[in-house]
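Worksheet for the structure shown next.
A single protein chain has been removed from this complex, and every other one stays in its place.
Note that the chains are named A, B and C in the order they appear, and that numbering of residues resets to 1 at the start of each chain.
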Amino acid sequence: MPISRDAVLDWIKAYADAIAANKDYLTQLDSDIGDADHGVNMHRGFQAALTKLPGVADKDIGTILKTVGMTLVSTVGGAGGPLYGTLFMQMGAATPSKQELTLADWATALEAGINGVIMRGKAQLGDKTMVDALTPALAAIKEATANSASLSGALQQSAQAAEQGMKDTIPLVARKGRASYLGERSAGHQDPGATSSHLLLKTAADTWAGAS
Amino acid sequence: MPISRDAVLDWIKAYADAIAANKDYLTQLDSDIGDADHGVNMHRGFQAALTKLPGVADKDIGTILKTVGMTLVSTVGGAGGPLYGTLFMQMGAATPSKQELTLADWATALEAGINGVIMRGKAQLGDKTMVDALTPALAAIKEATANSASLSGALQQSAQAAEQGMKDTIPLVARKGRASYLGERSAGHQDPGATSSHLLLKTAADTWAGAS
Amino acid sequence: MKKLINKPEDVVTDELNGIVAAHSDLVRVHFDPNFIARADAPVKGKVGVISGGGSGHEPMHGGFVGMGMLDAACPGAVFTSPTPDQMLEATKAVNGGAGVLHIVKNYTGDIMNFEMAADLARAEGIEVEAVVTNDDVAVKDSLYTAGRRGVGVTVLAEKMCGAAAEQKRSLKEVADVCRKVNGQGRSMGMALTSCTVPHAGKPTFDLPEDEMEIGVGIHGEPGRKRMKLQTAAEITEMLAGPILDDLPFKSGDSVLAFVNGMGGTPLIELYVVYNELAKICAGRGVKIARNLIGSYITSLEMAGCSITLVKMDDDLLRLWDAPVKTPGLRWGV
Partner (left out) sequence: MKKLINKPEDVVTDELNGIVAAHSDLVRVHFDPNFIARADAPVKGKVGVISGGGSGHEPMHGGFVGMGMLDAACPGAVFTSPTPDQMLEATKAVNGGAGVLHIVKNYTGDIMNFEMAADLARAEGIEVEAVVTNDDVAVKDSLYTAGRRGVGVTVLAEKMCGAAAEQKRSLKEVADVCRKVNGQGRSMGMALTSCTVPHAGKPTFDLPEDEMEIGVGIHGEPGRKRMKLQTAAEITEMLAGPILDDLPFKSGDSVLAFVNGMGGTPLIELYVVYNELAKICAGRGVKIARNLIGSYITSLEMAGCSITLVKMDDDLLRLWDAPVKTPGLRWGV
């Protein structure tokens, strides 16, 4: 059973909840090496996205994802707004008219989203950004697909890879974003954007655990 | 042996030392019910006065006291400057051409000084000001004189009366000076000006203990 | 103590040297005794307007010296009124033959030191009038106490008296402007934090993280009462209410509204307070004709604010709008 449109809506709602629950944690991480707003920003954006969902609940998955992306762009601000906005808008652009997503569809969407993030932010792997959580997650999905893993298994593995990527940001010296101003002092702290990106993939794996 | 001119100079120097030693204490008292500068102000003034003493060391006592008073007026500022300045200037005006002071001379000088302070500041006994230390000190001297006490004994008693007057300011609600802005909240704190005035009389008693 | 200073005893001198370095086009600084005077003082035939007070309230008063406002200002040590010789020398330096107005904030020290200076200046043949500002409604007024403090109104009076003097009004007329502004002006302040007098080295009072002082002056002295921190709306009501009731300001009155920061309060918060104040005034039918928002009469790095309202008439409005060119306040030129 692939990922239904309702499952996509559930995922977005679950992620909004996860952001709400982790708002202070994300802001705290951003205090250490940034400007103490990442949790607040993401929360504002996803609360706004929630209010848009009823209006697109009967539309295709591409439209839903694009709507979320556009809402994030116009409500989050900061680095997170354009980056998460682009991620969702590109995922939406990659899933036009879809009523459900197979594992391959999801991999395609995620890849398009991540490429968008990299185009916009020009971060590379190891720059201590959300890309460090997203890129390994995509690689894990591709590998799982190559190994004919189940959908839920692949999602699980991508969440684990994102978690590892997130943790791997700790020792890094930031080269992009606000943390880069700290130079060497940015090492020893986990990147807030990588943390919110891990949450995104973990929420997907949890919400879609029944998919196959 | 009355109070010699050198003894007067010694008293001023000893008081400058006492102010230096009590600078932080006086400022702390002024923090509680004022603006945290009484110790600093008095210290600035008496350090300036010290530099003027060599120039008048061979002059009469009236000139010495007036010089101290004028120096205080032009270096202390705040309430303390005009009040202590007036105290010394009036004491000087009351002791023209004197080379030494008897107990009666000292009582006359002090009375003139205190009257000056009251004229300038318009405080009454019980307003929680330096007047509350000075007025009982003068009364004690007069009483001691009436009782034919020795000079050093009279000085001792005036210092004790000043101490009592100073302590008696603690429960008072201030009606003059900066502490009056606090209303009821000024009660429970010892007045800084009364404290520096007690020190003045205590230093006199200590410095002139050998006088008779 | 966290301050951008060298030594506590050098703060005022260093600051004055900074003013020399920055504003020699506008002002001239005289040292020993210390005062700041207009570069072109004395202005012949114009009433000289001077003020003075302890340092630590910047830009007041030194920042208000220049065309259209003060002719001179005398800075004392931090929170300590200046000495008579400062005011005497400043008075002489700005006397253009039409007499000199002393604007004195109502503090025992300021009153006594300015009085001595006025006596000395008069003895030298200079006509001097002194007007005392005492606008702080947090202090209960009484004949038997030191009376109300002079606070925010002082800044506004200096501006309007300066404008009146530029018009070549007489000493009595300029003094009348000061009396009118003071008579029609009321203020009240509050503190979120204490300040630290450089010499003292530690905060004048301790204020727990969830408390504030209502009714403070501008010398770091504690206020009338301490209470739990409240919202900007509630705090503004606590300040504006007593001000409006005291004069009282009535429906239909036209006012100059001044929201002042205490030195450590950022502008964004002052605008939040101004927004509440505008609502309160509107609710009472009081029209804000002019406003001033910023940190103009401060208590070192104290966080907090004060509100001042002055009832305006056409003459005062014209005096307020007149050109002013000082380091701290400038428009129309």
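Definition applied: contacts are C-beta pairs under 8 Å (C-beta built on N, C-alpha and C of every residue); 3 or more make two chains touch, one makes a residue touch a chain.
The shown structure was predicted, so the numbers you read here are calculated from the model rather than taken from an experiment.
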Here the chain that is not shown touches A, C
Residue in contact with the excluded chain [from A:G92, A:P136, A:G177 or A:P192]
A:G177
Even though one chain is hidden, which residues of chain C still touch it in the full complex?
2-7, 11, 14-15, 17-19, 21-22, 55-56, 58-59, 63, 192-193, 209, 212, 229, 231-233, 235, 263-276, 278, 288, 291, 293, 295, 298, 300-301, 303-305, 327, 330-333
Write the list of chain A residues that the hidden chain touches.
27-28, 31, 33-37, 40-41, 44, 73-83, 120-121, 175-178, 180-183, 185
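Following the convention adopted for this analysis, only the chains that are shown with their structure count from here on.
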Please categorise the chain-chain contact pattern as a line, ring, star, complete graph or other.
other
Centroid distance [mean C-alpha coordinates] between chain C and chain A, Å
55
Euclidean distance of C-alpha centroids - chain A vs chain B, Å:
76
Hunt down the residues of chain B that sit against at least two other chains at once, touch-wise.
none
